[in-house]
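All protein chains but one are shown at their positions in the complex.
Take a look at chain A:
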C-alpha cells in the first residue's frame, strides 16, 4: 500500500527567469542540493532518482556531481507536462516498497530562448502520429489545445470572458509571490480580451510562460519524515491515467474526445483515497494552457461537465473561493517548468509557508497535463 507511507520532506528551487546564465546541469545540481539541505539529508544518502523522459540532465551526471553513493532505483515518467506526478509517484512507490530510502525527483529546463521552443524542432519529415496533424498546420501544443477548446465552447457555451478568469486569477496570485515572473504585472479583463490570438480561440494570456529554472523534491518513508526539520507532506494517493483510444495531445479520435485521460486518472485516484473532492482545500492543476484547468476541474469531480467556466467565473478559484487553484501563479504567471512548481507550491501550502497561504490547508490535489497520458497526487500534511 502506498497511502501515507511516504512524504515529501525537502523542496529546492533555483531563481526563475526568462534567462539564466547557468546550464540545465548546473541548475539541476543547485535545485537538488537546495532540496536536500531543506530536508537535512546529505547527498550520500540518496539512493533513488526519478525524472521526466524529457529531462536532459543524465542521472549519472547528477549523482557524480552531487556526490551520491550507491543508487538502487532509477525511473523516468513520460510526456512532458504529463510526467510530473508520475515521476513523484514512482519514487514514492519505490520507497514504500522498501527498494530505496531517500529519493530525489528533479526537472531542470531552459525554455526562455526562442531557439529552445519545442515546435522549433519540428522535423521536415514526420514519421510518427504527428504526421496526421503537423503537415496539416497544427504545429504547436497551443494549436492542438485550441481545437479541443473550440469544440468545448461549442458543446458547453464557454465564453472567452469565463475562460479569462483562469488567467486573471493566477495573475492575481502571482502578485502575492515575489518569485513569480509575472509579479508586479497585473492583468485586467479588458487587456485579456484585447490580447493577440496565438491560436484562436486561445490568446496570449491563455499560454504558459517560457522560462528557465530547476526544481527538486526529496522523498523518504513517513516514519523517517517525522524526524526531519520540515513538516512532512504525505503522499496519500497516486495514479497515472491514459484513457482508451487516447492520442497524445491531438486527442481527437476517441468516442468522446472531451472526456480526457484525466477522467481515467481521477477515477483510480479517488478509489484509493480517504479524501474526496469535497475535502480538497487547495489544488494545483496543470496549466500550460488555461482551458486545461477547466477540463481538469470537471475530470476530478469539482463540478459537472460543462460547468467549470461558471465555477471559475464565480471566483471560486481565488483566495476564499471553494477551491483555490494554482496559488503561486502557476505555469501561466509564476514559472513554466513542466508543472514542477505546482508540486513545490503544494508542499508550501501544506507546510503553511506559501506566499498566498490558504488558511488551515490540510489537503492538496496536484495534477499533470490533461491532454497527454498523465498523473495526479493527493497530498496531505
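Just so it is clear, contacts are C-beta pairs under 8 Å (C-beta built on N, C-alpha and C of every residue); 3 or more make two chains touch, one makes a residue touch a chain; residues count from 1.
The working rule: contacts and distances are computed from a predicted model.
Novice: Not counting the visible chains, the remaining one has a UniProt entry; which protein name from "Sugar ABC transporter permease", "Na+/H+ antiporter subunit D", "Zinc ribbon domain-containing protein" or "NADH dehydrogenase subunit M" does it give?
Specialist: Going by UniProt, the chain not displayed is called "Zinc ribbon domain-containing protein".
Novice: Taking the full complex into account, find the residue in A:122, A:161 or A:189 that is in contact with the omitted chain.
Specialist: Checking each option in A:122, A:161 or A:189, the one touching the absent chain turns out to be A:122.
Novice: From the list A:13, A:47 or A:143, pick the residue that touches the absent chain.
Specialist: Considering the complete complex, A:143 is the one touching the chain left out.
Novice: Could you tell me which of A:101, A:199 or A:326 touches the chain that is not displayed?
Specialist: A:199
Novice: On chain A, what residues meet the omitted chain?
Specialist: 115, 119-120, 122-127, 129-140, 142-144, 146-148, 150-151, 154, 196-201, 245, 247, 250, 252-253, 255, 257
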